[in-house]
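Below: one structure, written as structure tokens.
For this depiction, one protein chain was excluded, whereas all remaining protein chains were kept in their positions.
Chain IDs A, B, C and D follow the sequence of writing; residue 1 opens each chain.
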Amino acid sequence: MTNLSPRTRVWLGFGLGAVVLFAAAPALLTDFRLSLLAKYLCFAIVAVGIGLAWGRGGLLTLGQGVFFGLGGYAMAMHLKLADAGEGNMPDFMELYGQLDELPAWWAPFANPVFALAATVLLPMLVAFGLGSLVFRRRVRGAYFAILSQALAAAMVILLIGQQGTTGGTNGLTDIEGFFGYDLDDPVNQRMVYFIIAGVLLALLALTRQLMHSRYGELLVAVRDSENRVRFLGYNPANVKLVAYVVAAGMAGLAGALFVPAVGIISPALIGIVPSIEFVIGVAVGGRAALLGPVLGAVAVAWAKTALSERFPGTWTYLQGAMFVLVVAFLPGGLASLWGMVRRRRERQPDATVPADGDRVLVQEVAA
Amino acid sequence: MLRIEGVHAGYGRSSVLHGVDVTVEDGTVAAVLGHNGAGKSTLLRVAIGLLKPKQGMVLFGGEDVTRLAPHVRVARGMAYVPQGQQCFPHLTTAENLQLVADGRRGGRQAMASALELFPALHGLLRRRAGLLSGGQRQQLAIARALITRPKLLLLDEPTEGIQPNVVAEIEQAVLSLAGDGLSVLLVEQHLGFALRAAHRYHVLESGRVTSSGAGGTGAEPAVRAALTV
Amino acid sequence: MTVILGQLFTGVSIGAVLLLIALGLALTFGQMNVINMAHGEFIMAGAYTTYVLQQTVTDAGLSLLVALPVAFAVAGAMGVLLEWALIRRLYTRPLDTLLVTWGVSLMLQQLARDVFGAPNVQTKAPDILTESTSLGTDLSIANSRLFILGLVVLAVAALTAALRFTPLGRRIRAVVQNRDLAAVSGIATGRVDRLTFFIGSGLAGVAGVALTLLGPIGPTMGTNIIIDAFLVVVVGGIGQLKGSVIVAFVLGMLQAMVEYLTTLSVAKVIVFVAIVAFLQWRPQGLFTLRTRSLA
Amino acid sequence: MSETAGGLRIRGLRVVFDGFVAVDGVDLDVEPGDIRFLIGPNGAGKTTLVDAVTGLVKATGSARFGEQELLGRDVHRVARLGVGRTFQTAALFEELTVLQNLDIAAGAGRSPWTMLRRRGTVPDDVAQALETIGLTGRRDVLAGTLAHGQKQWLEIGMLLVQNARLLLLDEPVAGMSHEEREATGELLGKVASDRTVVVIEHDMDFLRRFARTVTVLHAGKVLSEGTVAQVQADPKVQEVYLGHTADAVAQGAEA
Partner (left out) sequence: GSKTGEGDDTGGVTADTSGDTVKVGLLNSLSGTMAISEVTVRDAIMLAVEEINAAGGVLGKKLAPVGEDGGSDWPTFAEKAEKLIKVDRVAAVFGCWTSASRKAVKPVFEENKALLFYPVQYEGLEQSPYIFYTGATTNQQIVPGLDYLKAQGKKSVYLVGSDYVFPRTANKIIKAYAEANGLKVLGEDYAPLGSTEFGTIVNKVKASKAEAVFNTLNGDSNVAFFKEYKSAGLTAAAMPVVSVSIAEEEVKSIGTQYLSGQLTAWNYYQTTTGAANDKFVKAYKAKFGADKPTSDPMEAAYVSVYLWKAMVEKAGSFDVEKVKGAADGVTFEAPEGLVTIDGATQHIHKTARIGKIGDDGLITEVWNSGSPVKPDPYLKGYPWASGLS
């Protein structure tokens, strides 16, 4: 591998990814496992965005669930309306909402084009609004992290409180069709899987381009010294905003794809806990590398399923221990293992002082 | 007082020092001179214990301190003024000093005499150190190191950013402290100052000591020659 | 009118609870920049300490009093263990502490479930603390909440004094602000970190004892309130105890008033909106320490 | 910015921090092509003056660069008017390479489209700056691992590629060796030909070699102004700043 040009390596990587996702996985996995993989890949899409915003931009966003949710609800609203048929209200609304007619803010989602656009644009718009406020006022670091976490909490409370129009805690469930395709049919479930896999690959390509562009370098510069960037004539708020908005769009798209894959969107998927789990996946995989977040998200979600099946009583310990060990002792995430193995082989004694931990981290990841 | 023997050190995978020996005799001032990036600061970081050498050892007063944590070395009588006007930005000037005086016998007195050396700090005692000007912070940093009444003082470019008349005072202070038995390891770019103060000088080039000799203004041509090659 | 007065007191008391929880965070988060998500589980540890103590000390009043110092020590010891095992490796990456301690919090919750069972447990409060003091005709104030208010006042006073006037306070602040410089100034940074963590976590234990008077004692009791407590510290201004104090009471009051007029959910959302709006005005929190550094 | 930009013209500049007056009504004119040295005791207000001009702290009065008023603008807007500065303690992007640091400094005016693409080759101005600051050989190391002096060179390099017309340098040679100072000084001489340069320094050797004009600040006010010789001879300046040390006296006699 080492004597290939970077460009060749990238193409090889994408090729390999495509083979795994489009050929190997469908051939080897049962329908049930493949549908789980589809779900994990949705999380991976969120993770790619977090990798950009957090890994590169230093924006620890603990509220990605909000954007995931916006995308998911936008999609689910459309599908529910389509299931109900022209002029009808979704089942839950009649049951709990006792509304005489569809609320006005639901109506446009009947239009598939509007709904599809909304799954991406709505989260981006919200991220833009919030980001403009927050970044311009230079709220950052832990402030930003905790604020974004509170945003997730607030969003959940808001959704739950509007049971009649949002399905409350239940969320939107029992989604049967996807643009005319019956989701009960395993063939159509496969189609959904392929769409998700394709979107993931495309977004990876896009993100790679962003990370390696001048913008990507600038983003790292802003992370390291926001004020210095200002003295060079840039407005760092805008630089961060781009990463935040892109990450939000990805999360929204992931949420939208999650709905046909899993058949439900609910506040439980977008609150504080799932939002932290998104980030943990990224940390476990390796925040600053391109593929780290993807691997991490899939690994964490897969481990959650597998551990909880295998060790129903004790899997929480294992899950917790995994988070702790990887983040504390392998700051570069699983993606950095490769570099470490290589270093071990070179037998270089490592006398890093703790204060340089972060610096070393980035070198490793860049390697 | 201080013997640095065969020290190899660096950061991560890069090595900076390649077998450095430097000795500071009791009650003398030794200067380390060299270009930017030669490894002078790295040497002082090894001496105080912020950086563990990959090889070699640090002896202080005859004791091997290579494995001791920085605060233990300070308790043994070392003091260090890092490069770059460092301070505790959210503590006031007074607190920056008080912090070091806390729990030390004669701390109060030591604080008073340190302030005497830098009268400019008097008016700034209640200002937070992070708001001070660069030179004020540097003065604070030296004062803070002196409060521990060290036996050995490690100074990394102490005159950087300090106004000329205060530089002169620092020079006087260093000389008089050395006269009272304090040993000093001084890293300086200000050759005039360094050589006037130093009993011995060492030139560091790319992590190796390339020449040494007796201090004094007379050494200046030799040092300049050593530095330009 | 009495309702309004009652709500005023409710606001104060919500603030007191928030503050009691935030107080430990003001140290570990505010001073040390550690985002300890397991703080809630230290609170839980304090509550379970009360429960365990009551198995032997059956007098409710006595056991409560004994529980305060014991819970402080128990939660404090857990904090020290956490600091020693994990946190000290993370001082250069403060945001990672959030993720690591999140994992720890998951494990501690499961541990509580395995040791004490998934269902909540119960402690007996001294009768006087389950009653209320009547003020005028219709207005009465819960004694338990008065007790907590008193406890908070005490804790704030003690902590302020410790930070402001003792060498320890200076050291704690110095170590966070410049770790290397603190070490070369002769401060045993490791010991200071552990001590700070001990006190911060110990305060969580005390909060846990107090919470047994108000709510459930169970494995997940810590998770609900912890985000609000973090917000208090953030909005107060990191490193600013007085900021946390003011903000806790203001948020408590706001929450009580808005909830009275609307609903709990709306109140929570409005409090959040208010916080975002506030940070527009004061992005670094109520009180800030500026420096001239660019970082 | 336009090549014909005039000099720096400061009137009645005043900066107050919580009641403490750091800069107290300063008037200052620096012509294009000048190298103005700003000296004065520690805490005189030199850095604060630069902070005010570049938008980092709030100030009253006026500071015009060419036609443009600088006060009251955001930092990044001031920078876009062609005002560049360095910092007393080096401020680089430590986790980017030397080359990336320079490339970013060169790029504030780039179009979004350019930003979203990869840097193909090293831009000419960046390559030239690398050469000028002597870091060509280290262009791919992380800036955070540079030695103190190298960092300061990189900062100057960033100003060069930023194409600033007004350079405000806060102790640019602090920590540099004698030869490096010489080189830096000569560099300043070169770049000053079509720029306006203000240098804050405490190194009197350096000042004597490279200053064209000098302003002395003291306690927030202008204490003295003139050529190097005039200023050095001013007893007030000797009193508060130079002292009567061996250095100062010897050099004073020489001058």
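In this section, a contact is a pair of C-beta atoms (placed from the backbone, for glycine too) under 8 Å apart; a residue touches a chain by one contact, two chains touch by 3 or more.
Computed from a predicted model, the values in this text were never measured in an experiment.
Chemist: Need the list of shown chains touched by the one chain that isn't shown.
Modeler: When the full complex is considered, the omitted chain touches A, C.
Chemist: Among A:P108, A:G141 or A:G161, which residue is in contact with the omitted chain in the full complex?
Modeler: Going through A:P108, A:G141 or A:G161 one by one, A:G161 is the residue touching the chain not shown.
Chemist: Based on the whole complex, identify which of C:T58, C:T130, C:T166 or C:Q280 touches the chain you can't see.
Modeler: Per the contact definition at the top, the residue touching the missing chain is C:T130.
Chemist: Considering the complete complex, identify which of A:A47, A:M77 or A:L269 is in touch with the unshown chain.
Modeler: A:L269
Chemist: For chain C, which positions touch the chain that isn't shown here?
Modeler: Residues touching the hidden chain, for chain C, are 2-3, 6-7, 10, 13-14, 17, 109-110, 113, 117-125, 130-132, 134, 140, 142-145, 213-221, 223-225, 255-256, 259-260, 263-265, 267-268.
Chemist: Across the whole complex, list the residues on chain A that are touched by the chain not included here.
Modeler: Here the touching residues of chain A are 30-32, 35-36, 39, 94-96, 98, 157, 160-161, 163, 168-171, 173-176, 184-186, 262-264, 266, 268-269, 273, 305, 308-309, 312-313, 315-316.
One rule holds for everything that comes next: only the chains that are shown with their structure count from here on.
Chemist: Return the distance between the CA-based centres of chain B and chain D, expressed in whole Å.
Modeler: 28
Chemist: Using CA atom averages as chain centres, what separation in Å is found between chain B and chain C?
Modeler: From the centre of chain B to the centre of chain C is 43 Å.
Chemist: By residue number and range, which residues of chain D touch two or more other chains?
Modeler: As it turns out, chain D has residues touching two or more other chains at 47, 87, 89, 91, 145.
Chemist: Pull out every residue in chain A that's touching 2 or more other chains.
Modeler: As it turns out, chain A has residues touching two or more other chains at 225, 227-228, 355-356, 358-359, 363.
Chemist: Given the complex with chain D, which residues does chain B contribute to the contact?
Modeler: Residue list for chain B touching chain D: 11, 14, 34-38, 41, 83-85, 120, 124, 127, 131-136, 138-139, 157, 160-169, 171, 189-192, 196, 224, 227-228.
Chemist: Note which residues of chain C are touching chain A in the complex, please.
Modeler: 29, 33, 35, 86, 89-96, 98-100, 102-107, 109-111, 179-180, 227, 230-231, 234, 238, 263, 265-266, 268-269, 272-273, 275-276, 279-280, 283-285, 294-295
Chemist: Which part of chain C faces chain B closely enough to touch in the complex?
Modeler: 167, 170-171, 173-174, 177-178, 180-190, 239, 289-293
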